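A protein chain is absent from this complex, but the other protein chains hold their places.
Residue numbering begins at 1 within each chain, and the chains themselves are lettered A and B in the order written.
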Amino acid sequence: MAKLKLQINGEEIETEAKEAALLLDVLREGLGLTGTKRGCETSHCGACTVSMDGMAVHSCVVLAARCEGKEITTVEGLSQNGELSELQRLFLKHGALQCGYCTPGMLMAATALLRRNPNPGLEEIKIGLDGNLCRCTGYTGIFEAIQACARGQ
Amino acid sequence: MQTNKHAKGRGFSSVGKPAPRIEGTRKVSGKALYTADTLLPDMIWGKVLRSPYPHARIVRIDSSRAKLQPGVMAVLTASDIPNVLTGRRLQDMPMLARDRVRFIGEKVAVVAAQDRDVAEEATQMIEVEYQELPAVFDPLVAITEGAPQLHAELKSYKGLPKLASSINNVYSHDQWRIGDVEQGFRDSDHVFEDTFTTQHVHQSYLEPHSSVLSIDKETGVVHVWVSNKAPYQTKQSLSDAIGVPAAKIVIHVSAIGGDFGGKGALMDLPLCYFLAQRTGRPVRMIMTYSEELMAGNPRHASVIVVKTGVKRDGALVARQVRAFWNGGAYGAMKPIPSVNLPGAVKATGAYRIPNVRIDSYAVYTNSVPCGHFRSPGLVQLAFAGESQMDMIAKSLHVDPLDLRLQNALRDGDPTPSEGKNGMVDVKCREVLESVADSANWKGFKKSPGVGRGLALSYRNVGIGDANARLSVGPDGIVSLLITYADTGTGAHTILCQMIAELLEIPLGQVKLEVGTTDCFRFEAGTGASRVTFVLGQAVLNAVDKLKALIRDWAAAMLGVSAQEIALEKGRLVSKRQRSRSLSLAQVAAAASASGEPLEVESYHEATETPAEGVFTACVAEVSVDTETGQVHLRELNTVHDVATILNPVGHQGQIDGGIIQGVGYALTEEMVMEDGRVVTLNLGEYKIPNIKDLSPLQTTLVRGNAGAAPFQSKEIGESAISQVAPAIANAVYDAVGVRIMDLPITAEKIFRALRDRNPEDDASSREVVPGIV
Partner (left out) sequence: MEEALSERQKYGSDAMPIAGGQSLLVLLRNKLVDPKILIDLERLAELHGLQRQANVISIGAMTTIFTLASSADVEKAAPLGQAAAKVGSTAIRNLGTIGGNVCHNELGADPPPSLLVLNAVAELRRKDGTRRVPLGEFFRSYFETVVAPEELLCRIEVPVLPNGAAGVYLKHAISSEDLAIAGVAVVIIPDGNKGGAAREVRIGLGGVASVPFRAAKAERTLAGAVLKDEAIREAAEIASSEADPMTDPHASADYRRKMVKVLVRRAIVAAKQQLERKSNGKA
């Protein structure tokens, strides 16, 4: 076991985990932040996506130990003072979620995309979310929500 | 008998509006609690050891080394648990293999440990000696006399359908007949017989099967959280499996991360119980995605033989369909009483055919036990039947659209599933004409490598039962308590919209609570396209009861008779003295204060499928890269026969989701099997469509007035999938003249078919649309 100092959603958190612990497990099991989901665990589905220094990463293939000194944001960190972010509101408005399981990952990937490129075109949105699978929505609503968010910005 | 049509005109205030999901805020905030998010104190992990052989005797199991591993708290094999077979209907599946394994992935032992890695590693230390037995993987081989008999004790199983057959390895043979097909074939000018095969596909819900179970130390009550959409059925199955009375089991209905028919079976729950019992700790088991792909309950692979007789003018005279479902090693995952696939009854398609014969065989093989997946059976059958329709059209030199129009079902036409009275308000023709129009079918200009295909299918809502409890609090909030999970369909939101509509209150004044199985006695659960139809009706009935109750109270409070009270915009108004009125909150407060809070309960059971069918048509346009065989889906046009749309965003979402599943089914999804072994064991190998596969989708709605479900609504969730694969197969044929009769339609299959047709084309350099990724 090793001690870890992590910065998660703007907070300094000290926790303990195995040396080779994955960020996904530390978030969910160690810190009770179950918003980030366990899906395929082979980095294909993106349900575990979080933001690391603003970049979308699949937390199932990130060592928790590697996260020291980096800013990690999870879906729990998207709303401010209990207020949903613009992107979250637009997801609701455009039917960008159904069962909701891919949604935290989608939101984090979309957030990272818009941070890197505030005005993405169609192709760029597709590329930005190419590592996030959704089985329910057929992606149309997700697409529309992100486009609406980009336009709004 | 249909009740409560609520045939108001248009101009609903809540129904029909694009209300965002009521549970949406929780979902976008990461606060929705799925089973694996239930973190109980002192919870331990359970991990399973699975069979590496498709068919073998278990000679010996030695778990002593595993038991000695530090951190291992229990190791169980079949000899440690009751000798009980489980199943949703047919109980033929052991919880842990006893003396035999029948598929690669069958559970043989289970380990509990605090640490997940310790549990996993310990499973590898369990020594199992197997003696391999001859295995069978092809259903057509399994049904022959010489094939290994996989279930010698079939006749002793509980839940065995009356349709169990004497044919080797067939445990359900469902059949339908209208007229006389043999005579029909004799009366035909042309008879076509074709065989189609379809692959295993996995529902690929992003949330893998998860189970959490805790036994209360004082009361002995078994608390369960599980990714399962049929909690009462599951409670009963669990009770039967573990020998605990159902009254001592509580299932807490959790958020479910996708179902599509795949989350109704017990899966790991009984093992969680035995581990919890042995260790005194709460246990969780979460399937890895490899385990899902190896041992979930995917869509049945099939061999389907379609024989159709037509007159030279195109009139269908007779159709015989034989469907052989590769059901895998156990029938335990299938829920309907016949232990067959519900879509089989619609095998002959949306056509008027005077002579029909359907034989649907569920066959045991040594591969993964299969279950339900969005429109089970019909997806496979539509691929076969609608492909053949185009093949027939081609032979008769007739437009595939015209052939379908000519034979389209009409009101009152007898069908195997609707019986001799057929359906009412049939929109079959309209849907075909509409898709022809929206896709500009007749005006399409062909260019090399580009083609279009058409397909048609129909289905209906499902029957079953449901409970609803409705109450009003002194704050005026109307609360609906149900135990049906919303697996993503948006059902919960629609129910609240209905309540808001009928009570004339804002949607925000309605709250929905999902309870536990202690709330009601029993109900069928989510699935079968029954939720809006059955639970919706239960909710409507509850609203009626509530209205009556509220009126009585208001009447008493205002000193008038109940008939004097009208409900207007959420207020109870005295008709004669309109200035005298009460809010819902006031009435509720008064009732509460008197010790009789406003609460009603309703139970509704639908036993007959209504006579309003739902028709869907699809035109696919593809371009095929003839050098590589890759298919580029240029556009999909779908037409849906609808009446009232309860929530347009949710409705379109169901269409979008179903269509793209159809695209995956047609082109890229396949659980590749090698001698019963699934070799595509992660979501990279098993390829579901991603956002780059988003093709332009045009949806057109044909609006009618009659729908069987509340507010004249019609089914959508399971309609929007079956037409896609045949439409694409037909489009590929139109584009490059190759007919693929075996799903999925891969680039390599098209490439080979093109080459086999024109060997010199292998070196061809026709400039085509490059479809390279």
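Here, a contact is a pair of C-beta atoms (placed from the backbone, for glycine too) under 8 Å apart; a residue touches a chain by one contact, two chains touch by 3 or more.
Source: prediction; values computed, not measured.
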Residue, one of A:Leu6, A:Ile72, A:Leu90 or A:Ala109, that touches the chain absent here: A:Ala109
Hidden-chain contact residue, picked from the options A:Arg28, A:His58 or A:His94: A:His58
Full-complex contact with the absent chain, from A:Gly30, A:Gly46, A:Gly77 or A:Gly141: A:Gly46
Full-complex contact with the absent chain, from A:Ala17, A:Val75, A:Ala96 or A:Leu129: A:Leu129
Subunit A residues that touch the omitted chain in the full complex: 19-20, 22, 41-44, 46, 49, 55-58, 60-63, 65-66, 109, 112-113, 127-132
For subunit B, the residues touching the chain missing from this view: 120-121, 290, 627-628, 630, 668, 670, 672, 674, 679-680, 684-685, 687, 690, 692-693, 746-748, 751-752, 762-763, 765, 770, 772-773
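As a convention for this text, only the chains that are shown with their structure count from here on.
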Contact footprint of subunit B on subunit A as seen in their complex: 28-29, 32-42, 44-45, 47, 74-76, 78-79, 84, 88, 91-95, 97-104, 107, 125-127, 129-130, 132-143
Complex interface listing, subunit B residues touching subunit A: 18, 20-21, 23-34, 36-37, 39, 203-208, 255-260, 286, 288-289, 487-490, 649-650, 652-653, 655-661, 682-684, 688, 690-692, 694, 697
